[in-house]
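Written below as structure tokens is the structure these notes are about.
One protein chain omitted, others in place.
Chain lettering (A and B) follows the sequence in which the chains are written, and residue indices restart at 1 in each chain.
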Amino acid sequence: MSTRLESASPATASPATARALRQLRRHGGLVALLVLVLVNIAITPNFLQLQTLFVNISQVATIAIVAIGMTLVIATGGIDLSVGAVMALAGALAPLIFLSPFGVAYPALGLVAAFTLPLLAAMACGLFNGFMVSVLRVQPIIATLILFISGRGIAQVLTNGNLQTFSNPSFSYLGTGRILGLPFQGWLALALAGLVYWLVTRTLFGRYLLAIGGNERAARLSGVPVRRVKFGAYVICAGLAGIAGLIVVAINSASDAGRNGNLMELDAIAAAVVGGALLQGGRAPIFGAVLGAVIIQLVKYTLLANGVEDEVALIAKAFIIVVAVYLQAGRRE
Amino acid sequence: MTTPLLQMTGIDKAFAGVAALTSASLTIEPGEIHAVIGQNGAGKSTLIKILTGVYRRDAGLIMFAGKPSTISSPREAQDSGISTIYQELTLVPLRSVTENVTLGYEPRIWGGIIDWPRAHARTREILARFGIEIDVRAPLGSYSTAIQQLVAIARAVSLDARLVIMDEPTSSLDDREVEVLFGVVRGLKASGVSVLYVSHFLDELFRICDSVTVMRDGRTVARKAIAETTKLELIADMLGRDIDEIRADGMTELGGGQRDRSGEVLLEAKAAATDRRLHRLDLIVHRGEIVGLAGLLGSGRTEAARAVFGLDRLQKGSVSFKGQAPSDPASAIAAGIGYLTEDRKAEGIVPEMSVRENVTLAVLPKLSRGGRIERGRERALVEAFIKSLGIKTANMDQPIRELSGGNQQKALLARWLATEPELLILDEPTRGVDVGAKLEIQAIIRDYVARGFGVLLISSEFEELVEGADRITVMQDGYSVTELQNPGITENALVKAIAHHHRGQAPA
Partner (left out) sequence: MGDATTFDLRRYVRGQAQSNAVWLALMALIAFGLLRYDNFGGAYNIVSFLNYNSMFIVISIGMCFVIMTGGIDLSVGSVAAFTSVVAAYLSPWGIEVALPGGILAGIAFGAVNAFVIILMRVPPFIATLATMLAAKGGALVLSGAQTISVDWGSNFTKLGMEKAFGVVPWTIVLVAIVALAAWFVLERTSLGRTVLAIGGGEDASVLMGLEVDRTKAFVYMLSGACAGIAGVFLASGFGAGQPLEGVGWELSAIASVVVGGTLLTGGLGSVPATVAGALLLGLVFNILNFENGRGTISLSAYWQLVVRGGFLFIVILLQNRVSSARAAEDR
């Protein structure tokens, strides 16, 4: 009975502190959100206006979509630093395609290609990451560092570093469309979250994903196809990053490979962690990640709307990440 | 009587609210070789780690060399004269032998610079006392586990210790090396150093130790002079059983040797070898029988299981299960093999997952359609197993980490039974579970075999093998060396078969 205990970690907090920490962890996200909203109502001018809601939804959607994918990768005990670069790549490809002679000649086909090819390219990046991690067994940080740097490089080479502006209403619907008066990408993010939630909770893939993150050796010994599942997680993550990249381009009606998705990996990791994902793996709170994304976005908005410089916002974000990881660090003990 | 060198009294320790030690005590006299024994999970390691400052005690008093001990880190323990050789090798294989022996205590010149020539010389000299002559500049990892073990001991002894703690020091040593070690231990005793000796091998205690402390369920249950006790008495203390009861009847529920064994061959390994310390395995399992695999730690039992399950690639020979050769776990499972691993925590449970998810992990492909898990069927299956195996859990969605060891083990057994395997490989299925759960698990295994399936049983507990298995294949140094048939196997016969050097088959 006590074999389990002997190898337990030596560090134990006092019961009261532990309980307080546990409560904070369980409901920390919602509490933080509530506090943020209240603070904003109190200090931010024009916070309770529809326009504010629209702005935040359209911003949060991309973070949420990437964070959902990041949550899957983190659930395997991995990490994907390349999501921002993948966004840039997908975002650079789309205008290249519908602005190409082919895209101009066949607008409809060009539009379809402008959605599908960038996503395929993004998923190819995911395949590469998956290959590095699950076949070559490179640590995920290092493996995804490769595309983190060269993915954006490829995007910039493709566009020669230029800002590509365009006017293509059908494509821009992705970023500017409305359904029931709310931004299209908000609905898209929710739909994707629902889909991935279903994947995690109801399918073989999801169960395997959590088993691998929870105990990879046990999973392998139980016949779980570890490689394939990891491939799946990285490919889905990259695919979602690709969608986010397209949304950003659609919102701006312009693609800037140097800026699209810049530092998105941080937002996504922060959102996933704030949402309750364990960096060691074994947990995939999808809607938690969405909540985390909302919190990250609100923090950004709060600082911005109150005239705090962007640079200070960076520091705030760093602080949030460390605190979130710190709070969940004790969880396994 | 003199003042004891070490006196630990009333030691309590709990992890996450669960008691690991309850009022444990330990006394060691100067110049004494003292054994601490107990089953897995009895609290031996926890007690040692508290003594050496790895864990902090919740309550209790430690007196070392007549003074209350304030040790709070391994470093402080070393500096105050307590050296430890842990069960898991606590060395750095990539670094040189010299570094491993002298790390943290390097000879220095000018106050900070390592004097490598002197470090090498000192290391050579220390190792020479053990009769080891090796290149001390080479990385430690390039030597055998036995040498590494002796290097660890050399390091501990070289630190001018007054108390040397040895946790299972002989588990990876051969007979000759054990003799070397015993020589060192006796030398330590002669020079007035005390030794705390933890071992599973009771015979060793009678050869080398002066006295013994027996632990059970986190408590100290007995302290005796070795000369005044018997092996059976110690076993009775360890198990918490009445000594006459053990003499009278068997201790297992497996019923070996009583089964009809006319079944067809289920598994056959011929001269199978992997590059993982399995050199030659010959093994046959028929339907309806339990075949035991016996041998010391490191004899290749687990490696044999891994080879059968397709985890390690065969370098030579063949493994055939119903005519197939599994190449990986997934194909082994599909072919009808289940493998309950030795290390429940590292290779068994997925702690964050529920009992339900743990039970169905291996059988999921059968429970899903088009990638979607059919929850109704899953719940029904788990419900049935919880009932039939008597798994004590609040409900099937309780995280498995909250269950007791015995119930975790039953859940893992259910994981494999759910796949309806025809061959079950059980590696230490009853280790670290309480006696009640042990008997239940053995009963489950017996029923399973009675349905015409085969079991390959690996166990360090001789009773379990002697009374449970129909045949026992004995392993030594990666070779299957002999086979014993039930009925007729006695514990003595098995011990002899394990200990005896089988010339001609296993090279020295």
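In the analysis below, a residue touches a chain if its C-beta (ideal position, glycine included) is under 8 Å from a C-beta of that chain, and two chains touch if they have at least 3 such contacts.
Keep in mind the model is a prediction, meaning the values are calculated, not measured.
Within the entire complex, contacts from the absent chain reach the displayed chains A, B.
Contact with the chain that does not appear here is found for just one residue of A:107, A:153 or A:177, A:153.
Residue-wise, the contact with the chain that is not shown comes from B:139, picked out of B:10, B:60, B:81 or B:139. Of B:154, B:198, B:290 or B:311, it is B:311 that touches the chain left out of the display. Among the residues A:55, A:145 or A:305, only A:145 touches the chain that is left out of the figure. Set against the missing chain, the residues B:46, B:78 or B:194 yield one that touches it, B:78.
By the touch criterion stated above, the residues of chain A touching the omitted chain are 79, 132, 136-139, 141-143, 145-154, 156-157, 160-161, 217, 220-221, 263, 266, 269, 279, 309-315, 317-319, 321-322, 325-326, 329.
Where chain B meets the missing chain, the touching residues are 54, 73-75, 77-79, 84, 86, 88-95, 99, 103-104, 106, 108, 112-114, 116, 139, 141-145, 148, 155, 172, 276-277, 298, 306, 311, 347.
Everything that follows uses one rule, which is that only the chains that are shown with their structure count from here on.
Looking at the complex, you find that chain B touches chain A at residues 15-20, 40-43, 45-46, 49, 54-56, 217-218, 309, 311, 329-330, 332-334, 339, 341, 344-353, 357, 361-362, 364-365, 368, 371-373, 375, 401, 404-406, 408, 415, 431-434. Chain A contributes residues 1-10, 12, 15, 202-205, 207-208, 210-211, 214-215, 217-225, 278, 282-283, 333 to its touches with chain B in the complex.
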